[in-house]
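Heads up, one of the protein chains got dropped from this complex, but the rest are sitting where they should.
Order as written gives the chain letters A, B and C; numbering starts at 1 within each chain.
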Amino acid sequence: MTDRVLIIGGGPAGLEAANQLNLLGYKPVIVEKDDTLGGHLAKWDRLFPEGESAETVLYKLIKPVEHTPVYLNTIVEQADKEGNHFRVKLSGGKEEIVSAILVCAGFSLFPAEKKEEYGYGIYNGVITSSDLEKWFKTGKGVNINNPSKVGFVHCVGSRDEKICNRQCSKVCCVTAVKQACEIKEKFPDSEVFCFYMDLRMFGRKYEDLYLKAQNKYRVRFIRGRVSEVSEDFTGKVVIKAEDTLSSKPLKVSLDLLVLMTGMISNSSIEELSGILSLNRAEDGFIEPADTITKMYDSGKEGIFLAGAVTGPKTIPETLSEARASALAIHNYLSNKAIQ
Amino acid sequence: MIVEGKKKIWSEYQKDIPDDHYFYVRSCIRQNFFPASEKVFLDIVRDRLGLDFFETPHHTTCGGIAYHSDSIPQETLMTIVARQFALMTEAGYENYVCSCITSFGIYNEIINTWFHYPELEAKIRELLWEASKREFKIPKSVVHASDVIYKLRNKILENGKYRLVNKNTGEPLRVVEHIGCHYSKMFPSKGVGGAEYPYVLTGMAEAWGGTVIDYPERRHCCGFGFRQYLVQANRGYSLSNTHKKFESMAPFKPDMIITNCPGCPYFLDRWQYVIEELEGKTYGADSKGIPVFTYEEVAGLVLGYDPWDLGLQMHQTAVEPLLDKIGITYNKEDKYKI
Amino acid sequence: MNRFGYRLSPSSQIDLDVSDNSLFRQILAGEPGISTCISCGSCVASCSAGVFDKISFRKALHLLEAGMDTEAVALLEGCMMCGKCTLVCPRGINTRHAIVLIKRKLNKG
Partner (left out) sequence: MSCITRCPRKNGPGLIIQALRNLSQELGYFIDSEKGRQQLVLNRALCGNILNYGYCVYPRTFHYSDHPENGPVGKLIEDNLEAVHKRVGSNLDGEGPGILRKIPQSDLDELKRIFDVTGATERMEKIETISKKRAKELGLSDEEYCRQIFTINSEEHYI
């Protein structure tokens, strides 16, 4: 009975699970399809609600697993159950024999160009929240110089049946308010607008962030989904919405428009769920055995789940799920050892 | 503006437009206000390019304007359309091409409704049989006449005599393209280029040497709105929509407007006249108004037709400034010679 | 009416590029709390004059912020200054003070 455990995905979920499995005496192996660990967290600058540095959080997750074997730029090609083990073929001709598999494939950001009417990739002043985060972090990617009017569009690729994602992605509202404050911090004279349908500030201290955005930073919240984006003669981005609270159509031209792209199922999950014959729901996320009491259980013996692969999550929730799955794997392997 | 972004979207909406053997039906409004456009269309496809476009004298209106003005119930509209399809089936055709955008929206809406509610289709078949003893097949493909000209745009260029280029400066003409709302807003996949950045007219304008302007109110309706125009009391709403578009496109100084719907060229043209009368305001580079064309008229100009054979004398906003810019030879006296 | 029998209808669209919300900013300076309004409607629900008059402090704030001062003030004419809205405001805004500022600004203006 080997104590090697395969972890698919080197994001926050995979890293934390590996750390816990090490502490429980197992030998986790991380398989990551990109060339770096950390997933989206590695590309983020600051985290809500209190603006903690993403880099510090990433360091806290990577440091404990620096000796854990990791396959970068690698994906799972095949996995066959052989008795109590799995023979897993990895890209690049490698192979692993493991006694359990933990799927932490995470999520993909909604490709903003799919929402054609917002003109991402067509009008220069339109960027996404991840573009902005990267700019805050590295100053690279998009060029932002002293915008006087900035707009944030909530629910881009979420709660929208036109692009087949009816779900709410949970974290974009609070991220938009965070970024709105960061923009006002950096450009104090700018005027910032947030176009929302329902401001879902569900977590602790999120409401404080919202209140600060209102009275300290005077961010202007307009309740109305943006219907269309275009570009005027001077190159400014012109947006149309309805201020539903005064039931009047509204128009404003901005220097910068940030699209809060939502979370959709990871682009590689279709293939992976086929290889591991996981149960994939209509919205693309993996369906756990029981969404209340067994979020970690994939319903297939020896295969476990953690993180945003089963739906939008915040990082604290992802880390908790990673620990829960590590414990579930420990219980599973201990029972196996007794039999 | 990053054009690659648009190109990527255009590539996702590759609509299948049959090459030949079409059953052609006319548009009520265009026959009234742009008759020459329909004549030029058949002239190009039949006489110049030798394609098979059949027209039966027995076809009628599709009833679209009455339907959108709530004058006839949906079943009546569907049965009239079923009759049109029956005429096509009897003539042995499968490809249906209509000259009117409102009709194009009606045909797509009905076929899609029947797809979701087969029992409604069955009821309409009975009603048609009861009324006219006819049976019909749903066309294999329904396209709009502008799709056909779009597909032939390069052939037209090859036979072309003029291009949408300013003769003196050599600069491409600045073209505003206005797409009829019912072309792809209801069913994006039914329009070349989708609903947000339709390519059917842009493709023509660019192929013939022009450059297309993207202004904030590009996607806004021309204001026809059926009951908004037909009843005089409501026409203020229709006028205001066109006014909103012209105020938005004015800074871009367009040379011409190309349209593919029956109503838009009439309204974008006539409302300029009314805005000048009421507000004393004109648009266009030399504020003599921005001439508005149907796509067949523009195709005709490129091919070297005489402007007065194209029916340009039926426009209110003067077309001569545009003809001079391109360098098209015409003689003024013939304009209103009947 | 002109010979055509119809005229341009004014657009009801709020254009934030041109709308002048200086009155709103003056009231904001006097009562900063109004920036934290979350449009929950408690004030309107509890308003004593609410059932007899189309009064709405919530909507008035919105219209003020969009620069539509006359429509906004029209919604406050019926206010009897009883202060019940201040009692219920979940953001602790001194709504009555804001209404006083609005009315004072307008009588002087």
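To be clear about the criterion, a residue touches a chain if its C-beta (ideal position, glycine included) is under 8 Å from a C-beta of that chain, and two chains touch if they have at least 3 such contacts.
Just so it is clear, the structure is predicted and the values come from calculations on it, not from any experiment.
Every shown chain touched by the omitted chain in the complete complex is listed here: A, B, C.
Among B:15, B:182 or B:218, the one in contact with the hidden chain is B:182. Contact with the chain not shown here comes from a single listed residue; of B:14, B:60, B:159 or B:287, that residue is B:60. Per the touch definition above, the residue from B:89, B:141, B:211 or B:234 contacting the chain not shown is B:234. Residue-level contact of chain C with the missing chain is found at 3-6, 9-10, 12. For chain B, the residues touching the chain absent from view are 26, 28-29, 31-32, 35-36, 38-39, 55-58, 60-61, 63-66, 68-76, 78-80, 83, 105, 127-128, 130-132, 181-182, 185-186, 188, 195-196, 219-221, 227, 230-237, 270-271, 273-274, 308-309, 311, 313-316, 336-338. Counting over the whole complex, chain A has residues 117, 155, 159-162, 225, 227-228 touching the chain that is not drawn.
Here, only the chains that are shown with their structure count from here on.
Under the stated contact rule, the graph of chain-to-chain touches is complete, every pair of chains being in contact.
We define each chain's centre as the mean of its Cα atoms; on that basis chain A and chain B are separated by 45 Å. The distance from the centre of chain A to the centre of chain C, with each centre set as the mean of the Cα atoms, comes to 40 Å. Against chain B, in their complex, chain C makes its touches with residues 2, 4-9, 11.
Those residues of chain C lying in contact with chain A across their complex are 12-17, 32-33, 35-36, 39, 58-59, 62-63, 65-66, 68, 91.
Residue ranges of chain A in contact with chain B, taken from their complex: 113, 116-117, 119-124, 228, 230-233, 238.
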